[in-house]
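Just passing along the structure, written as structure tokens.
All protein chains but one are shown in place.
What follows is chain A.
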Amino acid sequence: MVTYRRMSGRMDQEATAEELVEGAHRVRNGENSGSTSGVSSRPPLSITRQVSSIAASVERNGSVSRDYVFSLHHSCKSTLLYGKNNVCVAMNGSDFAKGYMSLQKFYDGNLSLKWVPNQLMHASSQPSSGHSNNGEFTNFWKNTINIEMQDIIYIHLHQKDEASPTCLTFVNCEGVQSAPFQLPAGQHSIAFLSSLETGLAPLLRLDPPLWTGSTKEKILPRLRKRSTAVPNPAMLDYVFRLVRTSGIEPAPEDIEDPLAPSPIPPMHDNCVSLPNSPYIVDNVDSIVNFQIGKACQSMRHQILARAFYGWLTYVRHLRTIRTHLLHLVNTKTVISDDDCDAVDDRFWKECRAEPTKENEEEFLRRVYWRGIEGVNSKEIRRRAWPYLLGLFEWNEHPEGKLEQFTKQYWEEIEEWRVLEAEVRRRDEEAFRAARARKAASPVREESCEVFEDPNEPTCSQHYDRENLISLFRANLHRIDKDVERCDRNLMFFSNKDNLESLRRVMYTYVRRNLEEGYTQGMCDLLAPLLVIFEDEALTLECFSILMIRQRGKFPQRPGMSKCLLNLRSLIQVVDPQIYSLIADIDYAQALSFAFRWFLLDFKRELSYECTYKVWEVIWAAQRLQITNDFAIFFGLATITNYHDVLITNNFDYTDMIKFFNEMAERHDCSRLLSSARTHVKCLQNLVQHLK
């Protein structure tokens, strides 16, 4: 069984996210023996795959090997019913030796009692020390005791008083006694006998049977002493017989038919010669039948309880769906993926040649199910995305609009250039002031810089202008910081000119939407668009449309909370095991790792190439009215894809933050996409069923 050290705070150095994922795959593929399956307390609604369970196949050699006791516990041929160390056995007359006594039940139903002297066990656990005294070693081997319970007819139990050790002697059918086993005082003998009784059932039983005490524990039967003269009233002496139960009815209902032939053949020839029990056989039958009846009853209860809880879970899931997830998908448009190809060059040309309604449907369907592929996918994206985003009507030719966009764009740049120049002048001034202060190095309390003094302006127009400049200035600083560090690892942005393009588009957007202003993350959304279009004016227009979608999820708006809550409900329904990891924490905290996912529609989580693919599907899903929130399903797929890692390591929310941050740009995007589409389809089916 592979055990990973949890990578929570203090032990993150132990395993990287990738190692964890690999480990989970290894476990799944069964390279390690041991079981990773956990029983889900709330089964999911058919959509989830269960953890692959690898049955423990610890095939151990049952013979006395290096670790005798261990082998008793881990034998495939027998089950250990009872084990006790330091049980004394008289060896040669008065000589006592301590050893390990064990009661094992073999798969064929036979019980055997074994006793191995301590010396042998110690010697065999330290093989190197056993060489010198080989003779003594064989001597010990001779002393091991092995009693087959099927040969035994009497067990004598002798105890002086409550505080003294109990002696057990076994007598076989030939009347031969075994050496007495001395169990320490206390409940050991009772424990042994009750294990034995359990082991003997159903074919054999103890006579008299053990009694059940007031607190359901087993006690020795209280029998009237035959002898009237009791020299020591505290002395306990019992003789148990091992007798065959006369016949077993399969169920208590059949009790009326006591003549039914016993399906069980006699266990052993020796048993035939057993003396008759003083108890009435019918009485014993009824005891056995009663026990079996009770067992059946309990099974019936358990089956009913499981069925009930299964049903309850299902109903709860449906309630979650009804109250939270009903509007996440549209069931009117269940679009199949039958014989559908990706959008390629040929198909796109067809669409542009004949921009019919059917073609548009087909285009969206293909994007949703297969995406845009081909050697010149970038070129197709450049042309198709404005349609996908709804910037152009399907049957519209873009040329006229493009020209207009470009003209307007450059005019706007002219306008903000003036503001920018003013901002730069003030920055320079502020810097010089700061340097001057540093040179003089006066130790003074902080005061506002001169240019920020709001008392200066006298007329309202001036005041407006001041406001405008200071607002624009604050935004420019933020944009500058983020443009400078936007995906510098990408070839495209290692080119300074492209960074300048990015900056210009961002400035223009913020100038247009100064009230909204710049928020971190906008650059990340803008960058892939610029890479695809390589046209600033077109990028700006598409970005504006994209921001209409994304704006709601930005800070101080309710969209993000809604996303996270929906994601939480989806996890609850689809993967209850993962849900159990996050159920007790505030959702915003528990799912904080998903904040960046939804803010940027996974742009930071995926490579550029994958981001394109995911964005297209998100947009197509919306256009097809399948769902406006495909991103949430993609998030769900991202989580359920790492089910094994999350569950095996019992991640808390900080572990998840770390894990998913480390997994950024390492996801298998096609796999996640198809899993997300499956999740959508499943929810559609469930919702349809509900309606």
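Criterion: a contact is a pair of C-beta atoms (placed from the backbone, for glycine too) under 8 Å apart; a residue touches a chain by one contact, two chains touch by 3 or more; residues count from 1.
By definition in this document, contacts and distances are computed from a predicted model.
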Name under which UniProt lists the unshown chain, selected from "Ras-related protein Rab-7a", "DNA repair protein RAD51 homolog 3", "RecA family profile 1 domain-containing protein" or "GDP dissociation inhibitor-domain-containing protein": "Ras-related protein Rab-7a"
Touching the absent chain when the full complex is considered, from A:481, A:512, A:666 or A:689: A:481
Absent-chain contact - pick from A:613, A:658 or A:681: A:658
Listed residues A:106, A:392 or A:595, member touching the removed chain: A:595
In chain A, positions touching the absent partner: 9-10, 12-13, 430-431, 434-435, 437-438, 441, 443-446, 449, 477-478, 481-482, 485-489, 519-521, 523-524, 554-556, 586, 588-589, 592-593, 595-596, 599-600, 604, 654, 657-658, 661
